[in-house]
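A protein chain is absent from this complex, but the other protein chains hold their places.
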Amino acid sequence: MELHPVQSTGPQETFVLNLGPQHPATHGVLRVKLTMDGEFIKDAVIVAGYVHREHEKMGENRPWDQFLPNTGRIDYLSAMMYTHAYVGAIERACGIEVPPRAEYVRVITSELNRISSHLVWWGAYLLDLGGMTPLLYAFDDREKILDLLEALTGARLTYCYYRVGGLAEDLNEGFVEGTRDFVKEFRPRLKMFRRLVSENIIFRKRVEGIGIIDAEMCRKYGATGPMIRGAGIPYDVRRAEPYSVYPELDFEIPVDPAADSMSRYKVRMEEMEQSLRIIEQCLDRLPDGPVMAKVPRVLKPPEGDFCYATEAARGRFEVRIVSTGKPIAHRVRLRTPCFGNLSLFEEAARGMMLADGIAMMGSLDLVIPDIDR
Amino acid sequence: MTAAEPIRLLLFLVGAATFVGLNAAYLVWVERKGAGRFQRRAGPTEVGYAGLLQPIADAGKLMSKQLIVPPGADRMLFRLAPVMMMPPAIMAFAILPFSEYLVGIDLNVGLIALFAFSSFNVIAVMLAGWSSRNKYGIISAARVVSQNVAYEIPMMLVIITILMLAGTLSLTGIVDQQAGAFWNWNLFALASNPLMPVTFIIFFVCMLSETNRAPFDMAEAESELVAGAYTEYAGMGFGVFFMAEYANIVIGCAIAVILFLGGWHSPVGVFPGVFWFLLKLYFMVFVVIWVRWTFPRTQFYGLLNLSWKILIPISIFTLLLSAVMIKLV
Partner (left out) sequence: MKNIFKEVVGGFYSLTVGMGITLREFFRKPVTVHYPRESLKMPERYRSHLIFTSDENGASTCIACNLCVKACPTDCIIVEGEKKEGEKRKSVTKYDLDFTRCSLCGACVEVCPTDAIVFSKRYNLAATDRQQFHIIDLCKDLEERNKKKAR
């Protein structure tokens, strides 16, 4: 049976619809100016910048290590990976060797953070589609992750746990057991999520074949992460530019060639399972030893240009630092994934129906402060 | 008609109006409590024992709020819309037979009158959306109309199926034919139509759609249209829409109970009474709440496709099938 969207007919009167800055579907202060033809989107213009906070500029007017708390606030849902990219860039510049235990702990916490981020997306996406209950189920599990990370780092979202050269503190007592318990509990929950939502006919009708974003468009706009993997390209920074201990770990990069909202959904759901695998392996291999390398009190990276990229929950996050050998950065450039992921919305939304456009926007997994930074 | 008859009817209508108000208020409580349980929360707990006074607090809040008419709106229609929403719902209660004796008027065209009243609310929602000078409201108004047109048809086809079985339009008549134990209910009238459960499901889906309930709440789709036709309403203007929504749910479920589940007759054949009617009615209401808190919303064209491509063909088929079966038996 073909249940494809009907096409709009002929030239008609259009009207402008302001989606946001306060709108339930934009998850924050994003504004999209839609030119509508009835229920069809004729044209979409994104107005970003409502939560611009000058993070890059802030990086340039303070000592290197004092920028750390900011990194967790760019994308508050995957703060670990963002901090990782920043400390990674400085470590690469200064040639600091991070102790292996610290690297493993970084990977464990990053992957826990990735699961919690994907859970928020999953719940919020279903909320966009009008189902409220999955959000609460997702937050139930996310709460367990946040409790673990809170006991470890002292904060629930803006962890600021990594330091240049290692970690702020070693693992707390009970973290390893708690994480193992969580992994064990979360597998059946994922199965339940699949039966409750992924196989649900109403949900499938809403996302299958909706919001096609193919590999070509991803390339054009620089979309990364689950977006490009949902378009069939197995690009993952963890494999493409291996960092930390990822090369030693055995995990797969989920790919789906269908390029619609459903394939992006599937990729993220599969990523959660792969994250669980990574966590298990890291817990098994976790070495003993120090968690902090010897780092000079005042950081002075040598002159030059350094890059470090991590695979954040939404895609490639890259920090590029330009140092002039002084204790303050010359330039801190943050390449955030959501900006590229969002910018293709204008092109992809053209000709869609309003509800489909929102179903697509949800599948982009946007965090607005990450776009504006 | 005796002299006491108009007084009795008046009392019944006053009773019905009270019932509608209280019922709506406490269904909101049930809904919030139920949603809480489905989502493993507690729901309202603070106002009164288990939050039982919450609806009264909510009503107080809604009533004390200012009624704002947005600039540029059609003042008269904007005010008229919520007013038009309520009376049809209360009128419908005058026809519903709660039990053998507890019935306002036993009209011999009760079923038709009931549907006439219950399809009135679409006009109110459309007026609300159109008059509030809000783009979301206008989209919502357009959606509501096409949705109701689409779902009225399979609903009527299902009702014709029942009518052929019953041979009467009187609601008490239809219920009386289902007396006895549960195998006499129309839901299990498999001898005259083996697809009767399917017919019931179609009726239930149409009922959800007619009352604008999730997963068919196109008019209110909060993640797309903010609050749809009700976006601009404040205070009791919004409260009336809310009350009418719940009243319509109760009417829809009551029709389902009357047509399919044997009305006030008990499933085991003894002790018929209003108790059984309410029990079945609130079970159906629970199912409606349960559905709402389980599924995501359907897409708009998906909804129309479901009606035109799936429900209408099936209901025509069941209609013809039962016609043939009745002729043969």
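Each chain carries a letter (A and B) given by its place in the written order, and its residues are counted from 1.
Here is the rule we go by: contacts are C-beta pairs under 8 Å (C-beta built on N, C-alpha and C of every residue); 3 or more make two chains touch, one makes a residue touch a chain.
Because the structure is a prediction, the values reported are computed rather than measured.
Q: Determine which one of A:62, A:239 or A:331 touches the chain that has been left out.
A: Of these options, the touching residue for the absent chain is A:62.
Q: In the whole complex, not just what's shown, which of A:155, A:190 or A:253 touches the removed chain?
A: Reading the full complex, the residue touching the unseen chain is A:155.
Q: In the complete assembly, which of B:45, B:146, B:170 or B:184 touches the absent chain?
A: Considering all chains, including the one not shown, the answer is B:45.
Q: Quickly run down the residues of subunit A that touch the omitted chain.
A: Interface with the chain not displayed, on the subunit A side: 1, 62, 65-70, 73, 133, 137, 140, 143, 150-155, 158, 160, 168-169, 172, 192, 195-197, 199-202.
Q: May I ask you to list the residues on subunit B that touch the chain which is not drawn?
A: Interface with the chain not displayed, on the subunit B side: 34, 36-42, 45, 201, 290-291, 293-295, 310.
Here is the rule we use: only the chains that are shown with their structure count from here on.
Q: In angstrom, rounded to a whole number, how far apart do the mean CA points of subunit A and subunit B lie?
A: Computed value for the inter-centroid distance: 43 Å.
Q: Using the touch definition up top, name the residues of subunit B that touch subunit A in the complex.
A: For this pair, the touching residues of subunit B are 35, 38-41, 135-136, 139, 142-143, 214-215, 217, 221-224, 226, 293-302, 305, 309.
Q: Can you list the subunit A residues touching subunit B in their complex?
A: Interface residues on the subunit A side: 1, 3, 5-6, 15, 17, 23-25, 36, 38-39, 126-133, 136-137, 140, 196-197, 200, 202-203, 205-206, 353-356, 358-359.
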